[in-house]
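Complex shown without one protein chain; remaining protein chains in place.
Right, chain A next:
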Amino acid sequence: MAKTLIEVENLSASYRKNTVLHNVNFEVKPGTLTGIVGPNGAGKSTLIKTMLNLHPALTGKVSFFGLPFPKVKKRIGYVPQRGSVDWDFPTDALDVVTMGLYGQIGWLKKTKEKHRKQALSALEKMGMKDYADRQISQLSGGQQQRVFLARALVQNADIYFMDEPLAGVDAATEQAIMTILKELKSIGKTVMVVHHDLQTVENYFDHVLLLNRTVLHHGKTERVFTKENVADAYGGNMRWMGGERQYELHSFK
């Protein structure tokens, strides 16, 4: 068994006075691609943010490579939800990707030609090279998400956290993003993705973390992603449609 890479112990967090996460415990092995799945309001985004010190934890401990987050933040990449930023900001795609390098460039230093090249090749990888000079509000939702992915790639991190990268994107972008995620996994990176589409979980992720305020089930997809476990996470608020793997969900906020 490989060593544990991410360790979360007894984590809890609240959001606007409501406890949204309590007693969260799990471990993640290196080189895995984990889907974080759960109903709306289950605390999926809060979990990621709390692990990355972007949201205060009430209790608990998170360690990466056996170290607390501040010591390893350069090795961790984060892709926020696309809707979390203002796409009317006066900047272009290349510039947004270059922002992923700001941590490495450091204070008081300017971005150089080599950083620009790195950003450009990340955009190329996401099939967005032709859009480098495009103002970001002029990009479609899928293209904006690719820019975000390119920005994460350029960070060259060891662990990636992505918040709903497949939400509201076109089919081609979904394919492009999944290709990249599998490629990241194949070169030994560890990726955790907040995901909402239950139909694709089995195809996309080798591990699943079923979350509803706490970790209900976590492990290899084929073992954990069963009807019973999913129903458990969604509070039984679901109806099985037709075939074995067709679900329709009714989740409450």
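Heads up, the rule we're going with is that a contact is a pair of C-beta atoms (placed from the backbone, for glycine too) under 8 Å apart; a residue touches a chain by one contact, two chains touch by 3 or more; residues count from 1.
What we mean here is this: contacts and distances are computed from a predicted model.
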The chain not rendered here carries, per UniProt and among "3-oxoacyl-ACP synthase", "Acyl carrier protein", "Metal ABC transporter permease" or "FAD-linked oxidase", the name "Metal ABC transporter permease"
Full-complex touch with the removed chain, picking from A:L108, A:A171 or A:I187, is A:L108
Cross-chain touch to the chain not pictured, restricted to A:K3, A:R16 or A:K114, is A:R16
Contact residues on chain A toward the hidden chain run 16-17, 49, 52-54, 70, 73-74, 76-78, 80, 84-86, 89-92, 95-96, 99-100, 102-103, 105, 107-108, 110-111, 134-135, 137-140, 143, 151
